[in-house]
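All protein chains but one are shown at their positions in the complex.
Let's turn to subunit A:
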């Protein structure tokens, strides 16, 4: 009897609609086994073109297909980053730059920052990035068994981030603890719990920025020098905006790169044919990077807030609605990428993925991230071509913005 009742309720539930969209209650913020989130996201995409998800206070309208998500990123005049994450619309209380700006204000700041993240700038970093990567790998190699996530994947981008700010990479030893503490609290929606770490981080940035005011470097090559000397509409950039930019780069660049490395190495550890292909022919690496970013998107969504009522392919949106731009669902949309679950190192068109977003807010650090992933894949396999995940390991991933909680790897020494 109870069974029939439950069925009736769930059938009713499935028919529930909000402004014409089927309503879903999928919670994407919980920790699951590895790939548990794609197992939720992929079926949701196939339920209907647009869904309304009611798991947050404000709820959100979900765009999930490749073409829709791509077009959504381009609606930047009417859909703004006043909400950055559909899952945490309130997180915009914590200011981020350039993310929180829109329109011309955003363009002006991006113009200053872009040149330090463009391919030309990233090429200037390549030698340093390679040397640092080799150092870290050589340090770990004799151990023969590590947690790849904690001992390598987060350390490497942290070191490069510090180098980008012109700070000593050795500061990573203490900086990492603060950034982890703050990031985790922010992601859990409880930034107040990490006020102490945030203060340490901001003081550290403040000091670094002041130091550069006193000892400027070449503003064409050094980002902080450029930020302290730049003018936007004839005004200098306020100190707290500069430190907020540093904080944003930290929040946007460290966890993401760690996550990408984790998924890549989890795949390669369990797919010897792909691992050996890369070791034997490193020219496969650049396309492999794109294919991994496509198959294992870790920023699963970007949020937007609707500023002007309007229609999007039949979906009626009102001012104040929250829109979910389903990055992960777009990257794994079979309409765009046939057999989307399969990693094909030489997939044609892999680089059209939306893992870095699109439109004016497209990831500032994309070229740096690509370099980091490429360098690690090349240098690691030159030194440790064979490795595995210990038998019996259960791999898990954090929700919200995906990352593996740990990845034990072992190899013969």
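Basically, a residue touches a chain if its C-beta (ideal position, glycine included) is under 8 Å from a C-beta of that chain, and two chains touch if they have at least 3 such contacts; residues count from 1.
Please note the rule applied: contacts and distances are computed from a predicted model.
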Inset, instruction - Choose one: "Ferredoxin", "Probable heme-iron transport system permease protein IsdF", "Multidrug ABC transporter substrate-binding protein" or "Dihydroorotate dehydrogenase". The correct choice is the protein name in UniProt for the chain not shown. - result: "Ferredoxin"
Legend entry - Touching residue (missing chain; options A:213, A:319, A:335 or A:362): A:362
Legend entry - Omitted-chain contact residue, chosen from A:78, A:114 or A:388: A:114
Inset, instruction - For subunit A, enumerate the residues touching the unshown chain of the complex. - result: 70, 74, 111, 114-115, 117-120, 349, 351-354, 356, 358-360, 362, 366-367
